[in-house]
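A single protein chain has been omitted from the complex, and every remaining protein chain is retained in its original position.
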Amino acid sequence: MNPAPQTASSRDSVAPAAATLSLRAVTRSFAGRLVIGPIDLDLEPGAVCLVEGANGAGKTTLLRLAAHLLAPSSGRCRNAGLAVYVRPGAGARGEQSVGQALDWAYRTAARRGMPPDDALDLVGLTVPTASVVAALSAGQHTRLAMAIALVTGPALACVDEPTAHLDGPGCAGVVQAVAALAAAGSAVLVATPVPDTLDCPADAYLRLRHGLLEVPP
Amino acid sequence: MDAASPARRRTERAVGLLAVAAVATALTLGLAVAPPDVVQGQAQRLMYVHVPAALTAYLAFATVLLGSVAYLLRRDLKWDMRAQAAAELGVGMTALAIALGSLWGRPVWGVWWAWDPRLVSTAVLLLIYLGYLGIRGLAEDPHTNARRAAVVGILGFVNVPIVHFSVVWWRTLHQGPTVLAPGSSPPIEGVMLAALAAGWVSFTLLAAWVFLRRIRVLAAAVRTSGSAVTGGPPIRVFARRNL
Partner (left out) sequence: MSTARIAFSIARRDVSLELSGREASITVLPFVAALMMLAGLGLGGQGPVLSAAAPGLVWLVVLVSAIPLARGVAAAERADGCWDLLRALASPTALLAGKLAALWLWLLIAWAVASMLAVALLGAAWRPEAAVAGVLGTFGVAVTTVVLGVLLPHGARRPGLIAVLLVPGAVPVLIAGTHLAAPATSGLPWALLLASYDAISLITAYAVFPALLEE
């Protein structure tokens, strides 16, 4: 993957041949207040798109719209195949063991993703697979959430502030996981409040301000 | 502030005036013209209010169902407002019908409450729609509220026939015909029937007037709170994998 961003913006009306994610004039309001959009966004398979934005800029809303977890208030949102939304500390029940949580996600996603053991290695989660999820530290839980995204083998992974609670090696694990997802053909949308904490090579860098996308200079 | 169209305001006023006329007619017929019942005496006059209240309540709950289905299909808050206004009206009318029935039951049956199928299913209806109103206001977002309420509005209504059936069967298996069973009550007299019909017409018109007013108020509340900001033209972003 090449770190040089390739972003076509403004009046480019050429639609990609087989976009994994396609947002058209998507807006979303909560309680009558517009929090996002209108946004147009296309992601091709394997493309990594980094979205930075301050707290409250609408990053989570954008990612949840893209993952089909939120319905747009207007506009059209289409994605091809499985879309997962990942945030630190999510994806596994506290009573489950690490192995159970990963196995379940892997099997339920029809074994299309990365095998659980490989995913654990990649994100650097070294606890025994029999460990109970509730007993993990916040950083370990963040790594587990990333591993769960890997084992589901999604067409689109929306990764929300993945470096929260992570140390240096943990952040490196996230970057590797994003690269592995992209290499396997997943489009990846990564949101981060501070771009410096996540040194993640991406195909497009975007900034979200007051619910609108900008291409940073 | 009030942006309702003049045609709507005219309809509302016309319905209000008709309701006033109907209420006056119903009061005259029910209180002065119709004679007291031979068996039940003056208490029977409560029926001119009790029966129309119950009928209006059923009409209101059917409107809740219609509004709920239409909201889920169209996602237009106007349908949700209709469902809400109808539910409030229905709850009020059901409570009124039960209270009046109870007032009537004390002198005539000798009890405040009887385990009559119609009474039980009406009370269950009241409880279901109280829950329906409780669902509203849980979320900040009007569409979230509307969606949840619509689901309960549908789920509540489809249960009504089967609740009624089960209570009717339960009763027939437990004891013989009750006071309200057909055959045991004497045929109703012409004037009394007219008073009942006038009561029904005035209740329906009054309910329609309240309903129209309520949806106007609800719509005005949404207009003032939900002044949606529109963003600029969309910026197009197209991310392609760099190989």
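Worth pointing out:
Note that the chains are named A and B in the order they appear, and that numbering of residues resets to 1 at the start of each chain.
The working rule: a residue touches a chain if its C-beta (ideal position, glycine included) is under 8 Å from a C-beta of that chain, and two chains touch if they have at least 3 such contacts.
Because the structure is predicted, anything quoted here is derived from the model rather than measured.
When you scan A:L34, A:V84, A:L122 or A:L213 for touch with the missing chain, the hit is A:V84. When the missing chain is restored to the complex, the residue among B:V151, B:A197 or B:V222 that touches it is B:V151. Of the options B:A34, B:A57, B:A83 or B:V167, the residue whose C-beta touches the omitted chain is B:V167. Residue-level contact of chain A with the missing chain is found at 64, 67-71, 82-85, 87, 89-97, 100, 104-105, 107-110, 132-133, 145, 148, 152, 154. Within the complete assembly, residues 72, 120, 124, 127-128, 130-132, 134-135, 138, 144, 147-148, 150-152, 154-156, 158-159, 162-163, 165-167, 169-170, 173 of chain B touch the chain that is not shown.
FYI, only the chains that are shown with their structure count from here on.
Against chain B, in their complex, chain A makes its touches with residues 1-2, 4, 6-14, 16, 25, 27, 29-34, 37-49, 73, 182, 187, 203-204, 206, 211-215.
Across the complex, chain B meets chain A through its residues 140-143, 222, 225-243.
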